[in-house]
Structure formats: structure tokens, C-alpha cells
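Below is the structure I would like to discuss, written out as C-alpha cells.
Every protein chain of the complex appears in place save one, which is left out.
Should a chain be cited, it is by its letter among A and B, assigned in written order, with residues numbered from 1 in that chain.
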Amino acid sequence: MKRRIFLKNTLAAGTITVAVAAGLLVPRRLLAADWPKSAFDAKSETDAVKAFFGDVPVVDSDAIKIKAPLQAENGAVVPLKVSTSLAGVEAIAVMVEKNPAPYATSVQMMAGAGALYSTRIKMGQTSPVTCYIKAGGKVHKASQVVKVTVGGCGG
Amino acid sequence: MKGKILTLVITTGILVLTVPLARALSEAEVKKDIEEFQAFFLKRFPSLSLEDYVDGVNALPQYAERRANWELLMEFPPYETEMDEAAEEWAKPFTSGKSFDDCALAPATVYPIYDAASDGLRTLVGDINACLAANGEKPIRNVKRGKMARLVAHYRSRFNGQRMAVNYSDPGARRWYEKGRQYYWAKRGQLNFSCAGCHVQNAGNKLRGDVLSAGLGHGVGFPVYRTQWAISGKPWGTIHRRYSGCFQQVRAKPFKAQSDIYKALELYEAIMNTGVPIKVPSQRQ
Partner (left out) sequence: MASTKMKIKKDKSGGHVVMVLVKHPMETGNRKDKKTGKKVPAHFVQTIVFSHNGEVVAQAHLGPAVSKNPLTQILLTGAKSGDTVAVHWTDNKGDSGGTETTVK
């Protein structure tokens, strides 16, 4: 993809021009300085969890709700939504155990964001998809298997 | 020409001529066909109302394990940005100064339309290209996907919620209907499948990893935005694109988009879906 500068769009959207000028679109402060490279590069889920959350105890939780298809329509676009009633959620991470690099995506939140994250991920094959949530000093997790099959009617 | 007919006979099992020679059913017979067709599905899937069929395979109980794909994708449909683009493409004036809205296209609910003068069928795709030609613009060459599909999607979406009501009062229309009907029910291809075999007799059943959609609901959601097609960069498809794909899958030689056969099929399906609301575009696998 060519370097498509988003400023090009400002010609069409007046509000964005104003926002850029006002410095509104460039975040004044970033939560975490770096993209968690070691987590994304980890080849095992356990390593990925440690890389992102550090050495924090991991416990199963039934307070985590995962909405994901039981069977994917297409392994390249598997939508999923995770939410929880746990209080004080700081981060959510999504991992696909059977992917070559299990760590798919994560989000870190401040007080102004609630305990919800939705994304669309790639899955190479049928695999458990596990959502890890850091809340109250612990990492809570819940899992769901998503089947990835070969279809019959593509065309 | 003779060789071509012979090939068609072998591959399709029925003789197909370029001029529809099928007899015209009476209006009452067509009406009965519609009632029986729809009653079959309403009985087979008692939890579904006629309107539920607009969501295609997603409405079927057998699709429960996969429905979340569609539900989640529909929270922010992947086709949305392209529909904005489509609206712009539709509104853009021709060099003549006019635009598509000046071409007085018929409501989406009545296509395909029988044209007595030519004894042919007018489809929305054909009318869009005719509109371009009438305004000195080049017709769109690829009529199965891309820009044409987006334009059709934009126009049809204006009629969302309105029910299909194709006119078959002219015997010419009913001759085309009969051709489409025969085609829908005839077996074809190396796999010897008919449209009805999968989408009527086996609606809701599995075909390898997939669930077969019901014939009731076919067409009202086209053009379709498919995840599978999106991955290869060509997400949009008209109903004729899907017909081609399906023909290939049963190992039958596909026909060209806007060919008589596909128009006849489109007519048959549109009439079978009389009373079903339009819901365009549709997001599918």
C-alpha cells in the first residue's frame, strides 16, 4: 500500500483539518510506550502471556464473556467480542493457541474505557481462542474453541 | 451451432434453444407455483416467518454455530465504506449533464422485466448499461462485480423493506418464467445437481462444511458482499456472479453474466420470492 497520508482526507472533511490544527488528533500522551514486540513474536501462548502481563498469576474466570462463532465462516476473518463484569480492567489480550504466533491482539485501557474489546482475527486452523484480562492484580482467562473448516460452497 | 446444442444437451440433460420455446403457464399456475414453493419452506422451517428469509442462510436453525460470524460483522458491516462510494458513483453526472436518476429505472421490486417488443428480459444490470449508452457513456464491461455490482447495490438498497413483485401478466413473461423454472429443476454438470436439489430438497442440510441456503430468500439480498471474495480483492458480486460460481461448483460449464439462461433463472427466483422484502446489500461468507 502506498503511503497514503491521512491528511489527504482533510480536504474532504473540514472537521479533521481543524482537529489536526488544534492538535486533537495526535494523542498528547500514550499509555504504553512500545508495541509489545516480544509478546507478538512469542511462539507459545505461555511465553506470550508472560511477555505482555509479566509474572502475574493466571486464573480461570467465569466472569468473562466471549462472543465468537463456534465455527468460522472464513479463517481469515474471525470476528470476536470479549467483555467482562470484572472490576478495574487494565488490559485484555486475545490469543489463538494453534496460530504460529499465538498473540493476536490486545488493548490497554484507562479509567475512561470499559471492559470490552472486539476485533477480527486470522486463524490458521481450529483452535481454542483465549482471552486474558488483567484486573485487580491478577490475570483472568476464559477460552472458546473456534472451528475452522474447509467449505463446500465457495465459488 | 449444432455442436454447441449437442454439448449443452450432454452437460445439461435438457435441450436449450436461444428462443424460449417453453409454453407459457397461466397466471393461476404461476401463482400456485409461488404458493407451493413458499409453503414448502415455511413448513420445513416452522420457526421462520417469510421476512426472516431475507437473511439467507443466517436465518436457518442449522446455521446456529456460524451465525455469530454474521452478527458480529454486521455491527460494522465491511461493505459500509464501499456503499458510500457507490452512492457517489451513482450521483456523479455523465458528460451529458444527466445522471442515473434521470434514466427512470423501474423499482427494484419488479426486475427482471419482460419487454414485449424484444421478447426479452430487462435486468437492472442491463438497464444501467442502457442508461450509460443513452447518455453517450461507455457501458460497464464487467457486469458481475466491482462498479456494476456497487451501482446495483446502491439502487436496490433504496427499496429495502419493499416486497418483490415481479409482473408475470404477459404470456411472454411466463414463457421466460417456464424456461427459468425448467432450468432450476433440471440436473446438470458432472455432479448431476440441480438448483432445486440443493436449495429446495436439501435446504438447511450440509454440503461438506457448509449449510445450504433455502431457495426462498434467494436474490432479495443481491448484490452480495462476500468475505471469501473480499480476501481476493473482489468482494462484490451480482446474482449472475453467484450463478457462475455455483455452476462451476457442480462442474457444469458456467454461462456468461446477463446470458438468457441466467436472466431466466433470475426471473424464476424473483417470482418465487414474491412478497419477500429486499435487503441489500447482504454480508455473506
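Just so we're on the same page, a residue touches a chain if its C-beta (ideal position, glycine included) is under 8 Å from a C-beta of that chain, and two chains touch if they have at least 3 such contacts.
Here the structure is a predicted model, which means the values were calculated and not measured.
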Requested in this report: Please pick, from A:50, A:65, A:81 or A:138, the residue that touches the omitted chain in the full complex.
Outcome: A:81
Report summary line: Checked against the full complex, the residue among A:64, A:104 or A:148 that touches the missing chain is A:104
Query raised in the report: Which residues does chain A use to touch the chain missing from this display?
Result: 1, 3-6, 9, 12-13, 15-16, 19, 24-32, 35-36, 40, 76-79, 81, 83, 96, 99, 101, 103-122
Query raised in the report: Can you list where chain B touches the absent chain?
Result: 75-76, 78, 80-81, 84-85, 230-231
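Here is the rule we go by: only the chains that are shown with their structure count from here on.
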Query - Partner chain B, residues of chain A touching it in the complex - result: 67-74, 76-81, 118, 120, 147, 149-155
Query raised in the report: Which of the residues in chain B end up touching chain A in this complex?
Result: 64-70, 72-73, 75, 206-210, 212, 227-228, 230-231, 242, 244-246, 248-249, 285
